[in-house]
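First comes the structure, then the notes that go with it.
Yeah, one chain of the complex is gone here, protein chain that is, but the others are all in their spots.
Letters A, B and C mark the chains in the order given here, with residues in each chain numbered from 1 onward.
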Amino acid sequence: MSLTRTVELEGHIIDSGRMQQCFTAVMDLGGSFEVEEFNVGKNEDEASYCQLSVSADDEATLQGILHELHQNGAVLRDPPNVTLEPAPADQVVPSGFYSTTNHPTEVRYDDEWIPVEHIEMDCALVVEPEGSPEGGPRAYTKVLNAIDEGDLVATDESGIRVKPPERPRGSDGPFGFMQGGISAERPSESTIRQIAEELAETKSNGGNVLVVAGPAVIHSGAGDALAELVRKGYIDAISAGNGFATHDLERSIYGTSLGMNVETLEHPRKGHKHHIWSISEVIRAGGIEAAVEKGVITEGVMYECVRNDVPYVLAGSIRDDGPLPDTITDAVEAQDAIREQAREADLVLMLATLLHSVAVGNCLPSTTKTVCVDINPATVTQLLDRGSAQAVGMVTDIGTFVPTLAEFVLEAGD
Amino acid sequence: MSLTRTVELEGHIIDSGRMQQCFTAVMDLGGSFEVEEFNVGKNEDEASYCQLSVSADDEATLQGILHELHQNGAVLRDPPNVTLEPAPADQVVPSGFYSTTNHPTEVRYDDEWIPVEHIEMDCALVVEPEGSPEGGPRAYTKVLNAIDEGDLVATDESGIRVKPPERPRGSDGPFGFMQGGISAERPSESTIRQIAEELAETKSNGGNVLVVAGPAVIHSGAGDALAELVRKGYIDAISAGNGFATHDLERSIYGTSLGMNVETLEHPRKGHKHHIWSISEVIRAGGIEAAVEKGVITEGVMYECVRNDVPYVLAGSIRDDGPLPDTITDAVEAQDAIREQAREADLVLMLATLLHSVAVGNCLPSTTKTVCVDINPATVTQLLDRGSAQAVGMVTDIGTFVPTLAEFVLEAGD
Amino acid sequence: MSLTRTVELEGHIIDSGRMQQCFTAVMDLGGSFEVEEFNVGKNEDEASYCQLSVSADDEATLQGILHELHQNGAVLRDPPNVTLEPAPADQVVPSGFYSTTNHPTEVRYDDEWIPVEHIEMDCALVVEPEGSPEGGPRAYTKVLNAIDEGDLVATDESGIRVKPPERPRGSDGPFGFMQGGISAERPSESTIRQIAEELAETKSNGGNVLVVAGPAVIHSGAGDALAELVRKGYIDAISAGNGFATHDLERSIYGTSLGMNVETLEHPRKGHKHHIWSISEVIRAGGIEAAVEKGVITEGVMYECVRNDVPYVLAGSIRDDGPLPDTITDAVEAQDAIREQAREADLVLMLATLLHSVAVGNCLPSTTKTVCVDINPATVTQLLDRGSAQAVGMVTDIGTFVPTLAEFVLEAGD
Partner (left out) sequence: MSLTRTVELEGHIIDSGRMQQCFTAVMDLGGSFEVEEFNVGKNEDEASYCQLSVSADDEATLQGILHELHQNGAVLRDPPNVTLEPAPADQVVPSGFYSTTNHPTEVRYDDEWIPVEHIEMDCALVVEPEGSPEGGPRAYTKVLNAIDEGDLVATDESGIRVKPPERPRGSDGPFGFMQGGISAERPSESTIRQIAEELAETKSNGGNVLVVAGPAVIHSGAGDALAELVRKGYIDAISAGNGFATHDLERSIYGTSLGMNVETLEHPRKGHKHHIWSISEVIRAGGIEAAVEKGVITEGVMYECVRNDVPYVLAGSIRDDGPLPDTITDAVEAQDAIREQAREADLVLMLATLLHSVAVGNCLPSTTKTVCVDINPATVTQLLDRGSAQAVGMVTDIGTFVPTLAEFVLEAGD
């Protein structure tokens, strides 16, 4: 073993699992380590500190290990300044560019650690030496397609440090710390009550609640409950797709969702007519807002959004019918709109949609609280598996979840 | 094609799909048919009649086809009497014995059609020539392990006719006719309301309601709602296993289910101690009824069953801990106990258990109404795929389903 | 019942289930019917004929019933010409426009039935009175967003007839007729062999094979087998997304998929670096074709597509990273590209992607053979549930399916 580097870890590194991750990463990737110094936090409130020297036979292996340690918050001892290289062309990053995590991050520039703005994973990290309002350096993330020629892009991990989430002290309510799996066997109503309390508390603290909703919310008859939460001011933004909006609008126009009356369950036949007719009515009216104003749409989630100035993003997809005039058909434009929503959010409810939840989740820092609800356990697992510090997953029926949530939120909010 | 046989079909054979089944069976199995006579019902209330001659190249193929036609209610023209052979030994049936369907069935004996009692699929059909109270012939099903030496067992389809379910005239409420699939996207609360109305109506008509319940009913926090339905007299019998009962009893003794407090969600750690301790407390008390009497058990589903004389069957399984003294560990004995419950039932609610639902379902005639609820669509599909005439499946969360059902039942029952 | 209309059905209307569908539709929707004439096909090769008068209390109910009968191939006796109305503006259809099915369709124009081109569901139906090469009338489908002001759009069902798929005479191989459900318990290798034979036969008949592929094809290690099928000429087109292509390209550049070596399974850590780096390398090269030419990409599915002139569509989505320069980010443009592929296809293999399979499926007529493969039964069920005449679904592991399929195809193709 000829190559060695020394890193430091600090914080609640034992109970947050970071020490374990670092030790096993070294072993998994074929390196070895030596603990040079270790001070354990004496109790639950004291931080621990570990200085670790890591060795490997070749530089590639060592880099692979350091990459893993970096992602778990390890920092090189005596960290250098971040390495920056200008982007050779629009949308083209320098080779070996630093790809961001979704954790709070700082870059070392001019021997100072400066925080990175707009944390989002899988982005480039750009530094503007004189970009801050005060004329000092500024660092932020940029998605590949937004890179401009000449942007100074970080190309190395050595001057960058991330802060992976730490396990909160005390109880974390329904939110499991770094909870990778979920169970279908937790008490449903009690869990919903805790989520409702979290939502009410977020609102009473002035927080921002973003709801990501799939078409099943409407099909399953939960549209009224969601509309009520919008009307009562509990939802600050909706992120959905053409399908969700169309089903909601169809209900207002025809009283059906894909042709089925969601109250009486009558005519459960494949009446696709209503679906495509609803789209054409809204096109004729000139869009959702115009359709509300003209009285074409008189109730539902979209109606309440328009009436209560709750902004919504309808992101297009290749399976859309129509689409509605409000649907953003370009994926990059839609991502940008979703990114704006995500940055505002303090609490995100992902309701019965994998596609839109992944799109929103991709833009979220690991510090945003998220609630993932789906009938398919694989969907919930996939959504929780992003390293969010505080996430709760429920495998449940969206058609009973939303009305129960609304009832509990209104109780908790009183 | 040298071999030909002529069969007759009668009833609502078009809209019940029986004609379609018969035509496709002949084609699938390599035979050919000729429609000799066909009188279509002039309107929705009139029956149709079809006389069909079926041909095949060899006797085996023809028998295979006739078997399928038989199961769809076709009867040989000029049917002979049933062929009977004595069972050569206990539990041993004659070769080529007739294996029953779950549809209403009649056998032709002494040139008369007599109904078969205790309809259940995959059984032998036994005729007692002088077995009826009046000294006439009697026919009934018998499972293989109950066959006694000398039982007269039917060995041929030719003197037997079955009546597959026909699509009910008018609306059939939530119950889909021969519904082979289910959708997770039906409006949840409206569907639960219809089931609740069906349950309340069954009770107000003096019917018998059997609940088949899995451990998830308790885990998911739905135990109180089920206990209330028992206490209020809406449930006539419970079919469950050692796990369901133990979780319910643990809740009464420790306030937890597998160590988790189902209201506060505190201590969600793997506290298996409570589980196995609960079993040992009930063993010590001498069984569930004794534990209720001694005040060891003071609430819950099992408590309400004991207090309200609602009979229960706890069928054992190889994954049981303990087991409880009340658990029937022998599978054949347990099946016999389940069979008794199944024969009484007018409406069966299968709640979040595949094993017990299949066991109960195996004993049900196709005429019993069934409701299947599970979070796993594959479970619901498998349970519905038994040819029950009136079944409704829901892919939903049992933890919200049961409380919502109880609320609607109590409303509907008032 | 004051309102009555008479319709006719013709064909294999019993074994295809159309008679059953029509009878039950009338009853479900609250109407009544009288069979005025019925001639049953005497054997499996003869068509049947039914003349049915349908009554309802009000026009809306009657229209709802007639809509259902229409979709099952019923035609008004003495059908009038199709009703046409000009589109009032671009993308705006007349009120109550006729929304297409995915079945072969004809419109009655100038007292002649003319076939509708480019069958696709949920479209408008446009007639050009002098649009045919010979100057006669021409009819075709148009999606809403392609409607031009002044297009003559059909607004009524009365002059339109559809031909729902009929059950094929004789065996239909692995393809179940109108098979709404699938079973995970069919013999896997035998089923794959039948699909392979179908694929080889389609190719030997000069047919067009379209593969719709999700990222799991690469993750699961099946990329080499698919690349081989492309190289050997068994695949005519690929429909996929940015994720599929990126994983495939990452494998060529780094030997990994999302950071895992798919042969040795080494380094199964979240090495997202490779993923985003691969995208940036291809952006730098100027696209996939350029990357192949520059030697950046030297193997894999995309490589074989470029080398063997197999066209591909990469449709964008809001969850994409990057995206690659080849990805069509606008959903409407991407749909148009997919539509072109779908129209060419004789056999479509949908491999482990719900989003792209639905998008392709939306553009397919019911006469195109489809194979749907996914590990999630709900996905397979949803894809089969579109009324395709010949579809086979398999719930299996794409990582063993594709290699086994390739092996069998190469055997069958020799």
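Observations
As a working rule, contacts are C-beta pairs under 8 Å (C-beta built on N, C-alpha and C of every residue); 3 or more make two chains touch, one makes a residue touch a chain.
Computed from a predicted structure; not experimentally measured.
The chain not shown here is in contact, across the full complex, with A, B, C. Per the touch definition above, the residue from C:6, C:63, C:194 or C:208 contacting the chain not shown is C:194. Touching the chain that is not shown, out of C:138, C:203 or C:219: C:219 (per the contact rule at the top). The omitted chain makes contact with subunit A at the following residues, 14-17, 19-20, 23-24, 26-28, 32-35, 38, 40-44, 50, 167, 169-171, 180-181, 184, 377-378, 381, 385. Remark: the residues of subunit B touching the chain excluded from display are 25, 28-29, 64, 67-68, 71, 88, 91-93, 95-97, 99, 121-122, 144-145, 267, 269-273, 275-277, 279-281, 283-284, 315-323, 329-332, 334-335, 338, 355-356, 358-359, 362, 376, 378. Considering the complete assembly, subunit C touches the hidden chain via residues 174, 184-192, 194, 216, 219-222, 257, 260, 262-265, 268, 375, 395-401, 403-404.
As a convention for this text, only the chains that are shown with their structure count from here on.
Taken as a graph of touching chains, this assembly is fully connected, with contact between every pair of chains. Of all the chains shown, the one with its CA centroid nearest the global CA centroid is C.
Greatest centre-to-centre distance from subunit C is found for B, with centres as Cα means. If you average the Cα atoms of subunit A and of subunit C, the two centres end up 33 Å apart.
Across the assembly, subunit C contributes residues 28, 378 that each touch 2 or more other chains.
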